[in-house]
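The next block holds one structure in the form of structure tokens; read it before the comments.
Removed: one protein chain of the complex. Kept in place: all other protein chains.
Entry: chain A
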Amino acid sequence: MDARRATTTVPRVRQVGFFTPNAPPAQPSRTHSFPLDSSSPPLSNSPVNNSLSPVMIPPSRHLSDNLVHRATSPLPVPEPSAFRRPIRSHHVAVVGSYNPTESLLGSSPPLASPSSRVIGDGEFSEESSAGWFRRSNSAKFASSFSGAFDLTSVMSSEAGGFHQVKKPVVAQTQSTKPLKEKTTKAERRALQEAQRAAKAAAKDMTVSVGVSTSKPVKQQPAQKKDAPPPASSIAVSDRKGVERSMEKERRKDIPAPRMQFDDKSRVEKAKKRAVVNQSEARNRVELFRHLPQYEHGTQLPDLESKFFQLDPMHPAVYKVGLQYLAGDISGGNARCIAMLQAFQEVIKDYSTPPEKSLTRDLTAKISSFVSFFTECRPLSMSMGNTIRFLKSRIAKLPLTFSESEAKASLCADIDRFINEKIVLADNVIIRHAVTKIMDGDVLLTYGSSCVVEMILLYAHELGKQFRVVIVDSRPKLKGQALLRRLVGKGLSCTYTHINAVSYIMHEVTRVFLGSSSVLSNGTVYSRVGTACVAMVAHAFHVPVLICCEAYKFHERVLLDSICSNELGDPDALSKVPGRMDINYLDDLTNKDNMQLLNLMYDATPSEYVSMIITDYGMIPPTSVPVIVREYGREYLWI
């Protein structure tokens, strides 16, 4: 173990930036992300370490009860109830993983192993710990704890409880401080555990403000018992193999170039495989030949009729695919959840064919489903991430698992992904974002982002006095639905179109935007028009806050919106619903020199973004690659 420790992982940990001794202590991304990360359990629920995971601790349950309750109620996705209701039924099972105390314990044994690349673990590995401890004074710890936990956990109790909690935490961390001089391994281990206990205590206290401080004291011995050394060696040996494969994957991680639709031979090949017969659009836009441009609305009846003929396609997948095609499901989170739930159905109904291994066959199956989804509508980057997660989970199934065990484990993984990466992440984002809303603010939002809507509703619930400006654009006019929901809830709204954004920007104090994906050069890839709004806000010196779950972060880089994009139905452009007088283009759509371009996404340069609010905290766009690099691994670890 010790010999292996000296491998490449150590410098990696250091690169993260935790080691600089006089780093500004108030970097929200780091401080906030640290406990949150540790709360996402890298190992505790993985099949190997399941035996290790300690008993559930009651207070945490009511925490996550609360969380989930908050999460599910205001979800504004058009189909949220359909897709998120199942989550609620699952959440009790998942709760355990949200208790940071237990998850930390679970992950503690393999900490020293070379594979501790996940930053949450890395912080505590011996090599880096010295620097970490030296610079972190107790106050900083306290602030980071209370800051993060307050946001994650204190929900109904308002800022009043926040300050009460702070003091005991300081006391706790100070008591652990003198320990740092000692160097033996056992003591350092003990120190780490004490730290964690302190954190747990902090969390417990913040969760239930009234609870006495005696609680963490009770917990500490129990936790120590729960970490038996032999288990860690098992974990390590298991991880060794995992890591090698991970190295391979890392190489593979550089995203394969996307299908370029101006490459004729490849398009022909793809067509032969395709389930969806799509006829190419008549007037393709020259600039976008590399993107698929098909006639819209022609495939649906055809596919519907094929519903019973398609043998290999699972009905759940087929249904979701058709919903994508028809546009019934839109919005990054909704699409992702729908896809995952379809895959869950697939896995439940799956049985390994004879003489095939589950791992390979299921992966191949999922791949074919994914290509079907892609035919229905190009995948969003967040969906790509999700699929990568699922495939890595399948690949990492231990060979010892029976089929039913493997299926159960995968289903649980999917549930946990939905719950952690989407539902709970949204909650954390809401908590963070609400701190940025003051009384008297005028908040501008563009289109309809479900996270932003939850933020606005939550801030309204807290009694903050603010006004909302909803900027909308053709052809989808999603803002109208948002406007209706917000006005129905009693928020004061101003509605306008994107052209008027520079008129309305004078009175705006903050801009909240959703995002489809955040790329590792800080570019925000989002619904078309977001870049315009961000640009105008930048010109008027109004801060732009992007709200985006971390699972949507992607390591791809983009400089403009041309290279990678999606084209919507061009006919949506020529018709203006409700305006019969606008019919100039009715008879022109089949003219050769007339093209209609309905772009779906654009890339906002990072210079327009003041802050990205994500589940790891509030970060500047320059920190996106750090998150991608360090937490991107997590998909493979969960």
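As a convention for this text, contacts are C-beta pairs under 8 Å (C-beta built on N, C-alpha and C of every residue); 3 or more make two chains touch, one makes a residue touch a chain; residues count from 1.
Rule of thumb we're sticking to: contacts and distances are computed from a predicted model.
Taking the options "Translation initiation factor eIF2B subunit beta", "EKC/KEOPS complex subunit CGI121", "pyridoxal kinase" or "Signal peptidase complex subunit 1" in turn, only "Translation initiation factor eIF2B subunit beta" matches the UniProt protein name of the chain that is not displayed.
Here one chain is not drawn; of A:Q323, A:S473, A:S520 or A:S606, the residue touching it is A:S473.
Although one chain is not drawn, the whole complex shows that of A:E453, A:D602 or A:E630 it is A:D602 that touches it. Summarising the interface, chain A meets the missing chain with residues 285-287, 472-475, 480, 483-484, 487-488, 490-504, 506, 528-529, 531-532, 535-536, 539, 560-562, 565, 573-574, 576, 578-579, 582, 584-585, 588, 591, 593-599, 601-603, 605.
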